[in-house]
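For this view, one protein chain was removed and the others were kept in their places.
Think of it as A, B and C in the order they're written, each chain with its own count starting at 1.
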């Protein structure tokens, strides 16, 4: 056990992200984790690496990390995204010009309300952005053929009609990455589609999302492809990705989880990746790593450390 | 500001939950919060109190707290439940005889897998329970008329066909409490209904859930009813409840949140209830309280302190 | 492993703390932990149970939980206390009449400063209390014979001169419980004793604290007494207690830890009690339990559940 190959080494400050993260590999605690995640992710994203699912929960997109996700999509690191509705709503909203503004931290929420500002911890979005969003979504939906769609189909059609280079929906469309939002109605975008559906025959059918992801898992199983999961934050995206591997009997070969939650309170968002092995969601011999850190710090560093 | 009415008082150990929690009201930190939540909840659940929504995320049901929820339903504290699919799946599974077993904490997850045991932090469920669940759900679904249902309609019909006195679905049926599961397909129950739907015409339509909850909010608004939210754990249930009040322009008058998440990482699950005021989800003058504590501790104590 | 003796049981709300906590024993997550801690603590404090050390960090005393600690001392549950200086300072300050006042949570800290109010999260202490404290400590110290004392000796002499029934120092004096403050100079009390020492020959010698606690551990070892540790919050008190058992080769037979910290970041405050086994601080077969919860909630419940 006491093998000098695994001895802790002095980490040195350095100008290059890659070198810094490689050095972290031989330290302890969270720094070690980010170093290990880099090794695993490098293996996942190399040519003939694994087929990768990305779980997207938390306020990643409006926080300014949208471009980091787009970057991952463009580099073909990701093949399927499972997201909360809010992240996709914000992606669209930003595409339509909505801006978010840093707060100082002393603002009273009732005052913000009066000013038409909706707070997300340390920044806010303006109500006006939501008004524009509503109008633009309505216009987009009018161009879409009537029908009952999986969320991934509807989002694909929207992505095809969007021109913002920073947009996740656009990038996903171009890279043929499917985006699934299992709790589609649990978002402002979902509310707008629901309103539209009251007078038009456009609907979202979550069973089609299940069809898609389960067919995909069975197909990956039949061709013995390696699969990987990058899970940012837990929630529905984490469970939906893992239950697809459980159902198809195709446990993941790689998994990286970035979360600020913790195991001891028993919720899935904080559960270890080891726990998923007992369910058969992750393979016994999978390469796994959980980084207990705000994804706004850990994700850009991790991605930048494999800049190639 | 330095008003002796608000001075910290010595808390004394005592045999009665009610007395202990009342004493906590005049302490600090989390104990104070649970004392304040007791005052707010007492007001919410008294005759002509408020119309209350319960958000149910995390592994509350299988952890042994199912009866505490049932107790709240039977006492008419709750009128609508918005839940993760997992909690409802476990409610059904336990109704069909599944048992959960405490683990010692040293078990290897690959070993558990071999033994057919699926781990949830410090306990496990047997695979056999899931097999029984599948069969029993299938039998239940066969008795249900074909159609496209909101999750609340389907769960109502299931609750009516279940005989377990400890069941949330049963208790909700008897008390005419609706249970909505916005991310229905994100659960084992959802997977079974989806499988069934491939050969039978039974389907879940999440837009109907939106219809239901939004009509309800508009109706509560028109008759100027007071509304309250009890949010256990965040996730989709928290957002779905709060977006309904946002959309209807009917901010909550009361809100109690029990969470182990924290605000600083920006996700909704950890967001303060004050933040929801800036969005108009919670009223400017609402009585609100967040308890930062595992709900398995805070909820039974809170409920027991109002045993009446 | 799947033994029905360990199956999760439905927890029911109940008016009595003891019954509630006994019920929690058969649930999961933090509730289970508090139930298990109750069993262990019951064993520790029964006649001929164990010789128990209490570690006291965090703002336990000013938060209103002073009486809970006093209660534990009076019932002879505790034989030695290792505390942060702040908790003892607050004990004295409250004895001398200082009051703490709940804040609403919207107060600006610069404004509080102007008003002479010092904030501790959600309550404040008045500067005036600290002025009284200084005068009273000075008067007390004048009555103490000159000499170089262990912190436990000085605090014993102070406790003997204090008449407040709610005082920890007083109760400890009466019950012959020693209180050690290893970082004595890291507190307002320490600053006052240091100031006094500039003109009087009264001094605190931390090596005497080591003498005391190590002699004690060796004596406990020689008479094969069972030993237990109740650790609230980590910090110096946790380390000081555990290093004494390490040094003496007398690992603890029981340990209960209540903390809100977590293991993953590597600090001792969040470390598991299992980790202490690798160091020989806790016995291989010790009965141990960590409750991840704010002590202001967990401690009063735990103590009340063994009200006898």
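Following the convention adopted for this analysis, contacts are C-beta pairs under 8 Å (C-beta built on N, C-alpha and C of every residue); 3 or more make two chains touch, one makes a residue touch a chain.
If you're wondering where the values come from, they're calculated on a predicted model, not measured in any experiment.
A.B. asks: If the hidden chain were put back, which of C:59, C:72, C:255 or C:299 would touch it?
C.D. replies: Result: among the candidates, C:59 touches the missing chain.
A.B. asks: So one chain is hidden, and I want to know which residue out of C:11, C:44, C:137 or C:188 touches that hidden chain in the complete assembly.
C.D. replies: The one listed residue touching the chain not shown is C:188.
A.B. asks: I'm checking contacts with the chain that's been left out. Which of C:141, C:216, C:236 or C:306 qualifies?
C.D. replies: Among C:141, C:216, C:236 or C:306, only C:236 touches the chain that is not shown.
A.B. asks: Residues on subunit C that touch the omitted chain in the whole complex?
C.D. replies: Subunit C touches the missing chain through residues 57-59, 63, 86, 109-110, 112-113, 117-122, 124, 182-188, 190-191, 194, 197, 203-207, 209-210, 233, 235-236, 239-240, 243, 247, 260-269, 271, 274-280, 284, 294, 296.
A.B. asks: Can you list where subunit B touches the absent chain?
C.D. replies: 28-30, 106, 108, 262, 264-266, 292
A.B. asks: If the hidden chain were put back, which residues of subunit A would touch it?
C.D. replies: Within subunit A, the residues touching the omitted chain are 1-4, 6-18, 20, 23-24, 26-32, 34, 59, 62-68, 71, 99-103, 107, 112, 115, 117, 120-124, 126, 166, 292-294, 296-298, 300-301, 303-304, 307.
The rule is simple: only the chains that are shown with their structure count from here on.
A.B. asks: For the two copies subunit A and subunit B, what rotation in degrees overlays their C-alpha atoms? Round to the nearest 5.
C.D. replies: The best-fit rotation has an angle of 180 degrees.
A.B. asks: Please state whether the interface between subunit B and subunit C is built from the same residues or different ones, using more than half shared residue numbers as the mark of same.
C.D. replies: Subunit B vs subunit C: same; shared/all numbers exceeds half.
A.B. asks: Let me have the rounded angstrom distance from the C-alpha centre of subunit A over to the C-alpha centre of subunit C, please.
C.D. replies: Roughly 43 Å separates the two chain centres.
A.B. asks: From the mean C-alpha coordinate of subunit B to that of subunit C, what's the distance rounded to whole Å?
C.D. replies: 35
A.B. asks: Give the residues of subunit B touching no fewer than two other chains, as numbers and ranges.
C.D. replies: As it turns out, subunit B has residues touching two or more other chains at 59, 63, 112, 117, 120-122, 124, 294, 296.
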